[in-house]
Each structure stands twice: as C-alpha cells, then as structure tokens.
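Questions regarding the structure given below will be posed in turn.
Only one protein chain is missing from this complex, and each of the others stays in its spot.
So that you can tell them apart, the chains are marked A, B and C in the order they are listed, and the count of residues begins at 1 in each.
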Amino acid sequence: MPKNDDKIYFSPDLTERERACFEAGIKLGALYHILSGIPIQNNENVINSIEIGIESAISCQQFVKSVKIHLDRAKILGKKESEFDYDEISGKIIKAEVLIEFKSVNVLAKVEWIDELEYPLMYIEKIQEK
Amino acid sequence: MPKNDDKIYFSPDLTERERACFEAGIKLGALYHILSGIPIQNNENVINSIEIGIESAISCQQFVKSVKIHLDRAKILGKKESEFDYDEISGKIIKAEVLIEFKSVNVLAKVEWIDELEYPLMYIEKIQEK
Amino acid sequence: MPKNDDKIYFSPDLTERERACFEAGIKLGALYHILSGIPIQNNENVINSIEIGIESAISCQQFVKSVKIHLDRAKILGKKESEFDYDEISGKIIKAEVLIEFKSVNVLAKVEWIDELEYPLMYIEKIQEK
Partner (left out) sequence: MPKNDDKIYFSPDLTERERACFEAGIKLGALYHILSGIPIQNNENVINSIEIGIESAISCQQFVKSVKIHLDRAKILGKKESEFDYDEISGKIIKAEVLIEFKSVNVLAKVEWIDELEYPLMYIEKIQEK
C-alpha cells in the first residue's frame, strides 16, 4: 500500500496545514451525518452509549488523534414514559470536537449549535505546528 | 397525547399480529440504515462500543423490548496499522435481532447476511401471542 | 438463488398479510433514516430532486410497487440568501407513502408528522388481498 498518496492525488502546492484542515472537515462532516436521525431519549445510559459508540467509530478514521461527543442533555426529549416519548439526534443537540494530527500539524475542530446563527457551526478552534 | 392512534390512523382491519410485524420491520429498516457506512475496525473495544451505542438508540423506539446487534468480526477489516486500515459497516457484517411487543403479540425479527442469497435478509423468526 | 427463503427463514405460521406488513415497515424505516439529515432548502428544484432521488432508491427494494415522497414545503427553511440559509430534512417535514405487494397482499403504508402526537407516525392505511 503506497504511503505517498498525498504526492499522487493531492495538489502539490497544498501545505500540511491545509491538508490537516481538510481532514478535520471530513471527520466533522462524517460525524454529523452519522449522528443525524439516530433515536435517543433523555436517559444518561442511552446518551452515554451513543456518544461512546460514535466516538469509537470516528476514532477509526485516518489522522484522528481523539474525538469527543457531548450531546446536549438539556435539549433531548423523552424518557419513554409513553411509547412516543423519545427524540432524534439533530444539529441542535450535537456538540463534538475532533483532534486531527497530520504530520507536524494538529487541528482542533468543533461542531456545536450556535443560537445566534441558528446553525450547527463547524469551526477550527486551534491549529498548530509542532 | 392520544393513546389510540391505532384507531385513527391505522386500517381498522389490521390485526395486532400484523401491527407487531409492521413495527418489527420499521425497527430493522432503521437499524440497518443507521449502521450502514459507520467507520469501524477490527478492535473488540471499538466493535463493542458501536454495537452498544446503536442497541441503546434502537431501544428508545416504540414497542422495542430488546435489541441485540452482533457485527461479524470475521469480516471486519483493519487494525489501524496504517492510516488506511479500517473498514465501514455494511450489510455483509450486520447481524441483529429485535424483540417487539405490541399489546398481546411478541415478534422476534432478525437481519443477517445470507451467503446463498448474497443478501442481508430481514425476517421474522418467531411470532407469538401471549 | 433460492426463491423460497420465506419457508426457510420466516416463521412458518406467518401469514402473507403479516409478511406484507413487515416488508412495509422495513421500507418506511429505511426511507426515514436515509432522508434524515439530508441538507435541503426551500427551492422547488432542490426539493423535487431529493424527492425523486430517494423515491427511485426505495423503489429498488423488494416488493415495492410504488413510493411517493412529499416533503412539507411550508416547513422547509432557507433560500440560500445567506450562506447559513438552508435546512436539514427531519421527521417534521417527511411525508411519504409506500405501496407494498407481497404475493396476494397489497399494503399502503405512510409516514407523516402528526401535530397532536408531535411525532412522525408510521402507519398502515390500507391492507387488502387480491
């Protein structure tokens, strides 16, 4: 398996920082769309299990050093008191961060619901070279 | 919240057994499409976490008494020895069962890859009235 | 490829009507979770294209005679006037029906948001034997 795919496929003038940002975006895009629509209820065991499950999944991907998902308990409906009493994961409750390490560059990227934007913003909070 | 939605929306000549079969189908269809495409690797902790996470999620849904997911370890690639060394969940590795309880009826429904069919078959193994 | 999987895997006392209900549930569960989280905006071309695309996909599945998706225009936000101005598909806007034909049985099953239930109800509206 070739190691230097970045030479063959990627634009030669792409910097390591730019590549690390691209990889961070891929992981947040994946994480967000994997989580969207998953059934959930306001039960700590259920929420924890889903968080850990999807964290583990995203951790398998390339260049992921760590990933942390924190679903917003305050916005999750339902305790299954009635059969209709549960919710689904959407951008309003997804809060997550991934730490990407590509060669000498670390990128900390996050997604969270921003009330003023009414939007689940994905952003790069920190980028640093070792 | 009305309890008798089954009177209003559902065909009046639908039996409890038929309704239970419908509910079982919904859960397997959901479970299968939630799992599809999730990154995974052949690491027992990762596999376990994903199984438990999605079991917990499906358990939130209506009429689900229990759900068990068992991803087929023998077919999961990758130990992340290189950065490309991971896999994705697809029908080939999904094995799961849901136990549905609708009123007096229990339905045990399963999905698993059937080699002769080359197909992830969803089927009702058992249906019984209490 | 064996044709009689229903004899081998399915409970022998399952009726054709019950099997048809199970198949209807599978398709609605799949349709719902495939649609959930897809980006959308309030533009007729965009909405139409997504509806037709997912209708075509679900139509490939076993025993599907027809499928119709109608996303609720009145609830879809965004015309991309600003970069944040788009929405995501969720249960609140999904309205769909599938017509299943299993042997002698036809089942018409639907999913739609029910305001009183605050819930995207999946139900069987009609079941008939030819």
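Things to note:
We take it that a contact is a pair of C-beta atoms (placed from the backbone, for glycine too) under 8 Å apart; a residue touches a chain by one contact, two chains touch by 3 or more.
None of these values were measured; they are calculated from a predicted model.
The chain not shown here touches subunit A at positions 1-2, 5-6, 9-11, 13-15, 17-19, 21-34, 109, 114, 116-118, 121-127.
Within subunit B, the residues in touch with the undisplayed chain are 32-33, 36-37, 84, 88, 90-91, 117-119. Summarising the interface, subunit C meets the missing chain with residues 1, 3, 30, 34, 37-41, 43, 45-46, 49-63, 78, 80, 82-84, 86-87.
We take it that only the chains that are shown with their structure count from here on.
Greatest Cα centroid separation from subunit B: this falls to A. Subunit A and subunit B have centres, each the mean of its CA atoms, that are 24 Å apart. The geometric centre of subunit A is 28 Å away from that of subunit C, both derived from CA atoms. Those residues of subunit B in touch with two or more other chains are numbered 1, 30, 34.
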